[in-house]
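Here the complex is missing a single protein chain, while all its other protein chains stay put.
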Amino acid sequence: MRRALATSAVLLALTGGARAVSDPGEMLPNPVQERRAEALGEQLRCLVCQNESVEQSDADLAKDLRRIIRQRVAAGDTDSQVVGWMVARYGDFIRLNPPFKPMTAVLWGAPVIAVAIGAGAALLARRRPNAPPAPLSEAERQRLAELLER
Amino acid sequence: MDTLIRRRLLLLAPLAVAAGAGGAATALLVRMQEGRYDPHALPSMLVGKKVPAFDLPGQPPSAGFSAADITAQGQPGLVNFFASWCVPCAQEAPALAALQRGGVRIWGIAYKDAPEATTRFLDRYGDPYVRVARDAAGTVGIDFGLYGVPESFLVDPTGVVRWRWTGGLSADLVRQDLLPRLRSLS
Partner (left out) sequence: MTPELGHFALALAVALAGAQAVLPLWGAQRRDPRLMAAAPALALGQLIALATAYGCLIASAVADDFSVLGIAQYSSSIEPLFYKVTGTWGNHEGSILLWCLILAICGGVVGLFGRNLPSALRARVIGVLGFTSAGFLLFALTVSNPFARIWPPPVEGQNINPLLQDPGLAIHPPILYAGYVGFAIPFAFAVAALLEGRVDAAWGRWVRPWTLASWCLLTGGIALGSWWAYYELGWGGYWFWDPVENASLLPWLTGTALLHSAIVVEKREALKIWTILLAIGTFSLSLSGTFMVRSGLLNSVHSFATDPTRGVFILVLLALVIGGSLLLFALRAPVLAPAGLFAPVSREGALVLNNILLCSIAAVVLTGTAYPPMAELVFGAKLSVGPPYFHDTVLPLAAPLFAAMSLGPVLPWKRADLGAALMKLWWAALAAALVGIAAGVGVHQAFAALGFTAAAWLILGAFAELVSRVRLLRQPWRASRARLGAQPLAVWGAAVAHAGLGVTIAGIAGMALASSAVVAVKPGQTVAVGGYDWTLLGLHDAPGPNYASREADLRVTRNGEPVALLHPSRHNFAAQRQTVSDTSIVTNGLRDLYAVLGDQRDGTVVLRLHVNLLAPWIWLGALVMAIGGLLSLADRRLRVGAPSRRQRAAEAVAAE
């Protein structure tokens, strides 16, 4: 385990374990901007953690990214500009909200596709007609005639 | 189409989906064993793009440098982010020293490090760098898309990043990956 840590890049944070609180000094003085920054932070992935957002994580890199988000929000960037800034440096991986691209068509289309398949299967099952009975053989037809005569 | 055949095909669908998923999982497992798939690794957005503009102060006694300085003499360069608190950085020092002896220009950036600590690190493990700059706040690192140290970026004579490696450089890696690329750039 130690060898693995030593030969790979040192990640800039403890992974799992310490969940210290973030610094109130980080927060923007304007509450509206602060809330926007927090919302943006929740949309971006902490790259050195396991599945946490930049807002949640206590990693050094996450702290730096939070600071940059607040700087850009305070400087007047729109939400998509801030996200775009991050994506330019780290790629789509940093977005917890996947982009709308041809590549993510199945991903974003999943709810509609799933319901369509389910509804389609249900409809097909209903409209399946019962197979008509096999035609009677000669002997069976005679027997039927006998029965009907009685 | 005969109703019964249509039904049979429909009922085969779950198996087909499961088989597809299984095939994909196998492919991923194989790739993971070969080292071609790592859910935690992040490819660099800079490869194929120009080095981001920056101008950093120097780590005394070295002078600082800017993006333009790297390509000023029309030669390829290796930008290496390191820190004194980083164990693999110490481990890759011999590989970097060997590169420097081979004539490669290595530009060091001390990432989020105290100056005294960096000096101690360089005294202890050697200084293979043309110049050493200090990125105390880590902002330049983020511009490079850094998410850990050490990271190394191969820059061609026109200032375009050609290759990026996360983690320490080993002698094998240098021989198999880095040196051939350097030769193709010179």
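Which chain is which? They are A and B, in the order written, and residues in each are numbered from 1.
Criterion: a contact is a pair of C-beta atoms (placed from the backbone, for glycine too) under 8 Å apart; a residue touches a chain by one contact, two chains touch by 3 or more.
Just so it is clear, the structure is predicted and the values come from calculations on it, not from any experiment.
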Which of A:V32, A:A75 or A:V106 touches the chain that is not shown? A:V106
Would you write out the residues of subunit B that touch the absent chain, in ascending order? 4, 7-8, 11-12, 14-15, 18-19, 21-22, 24-29, 31-33, 37, 39-40, 42-43
By the contact definition given up top, give the residues of subunit A that touch the hidden chain. 14-25, 27, 42-43, 45, 49-53, 56, 91-98, 103-104, 106-108, 110-111, 113-115, 118-119, 122, 125-126
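Keep in mind that, in the parts below, only the chains that are shown with their structure count from here on.
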Gap in Å, rounded to a whole number, between the CA centres of subunit B and subunit A: 28
Can you check the complex and tell me which residues of subunit A touch subunit B? 5-12, 47-48, 60-61, 64-65, 68, 88-91, 93, 121, 124, 128-129, 131
Going by the contact rule set out above, which residues of subunit B touch subunit A in the complex? 3-4, 7, 10, 42-43, 45, 85-89, 91, 112, 137-139, 142-145, 147-151, 166-168
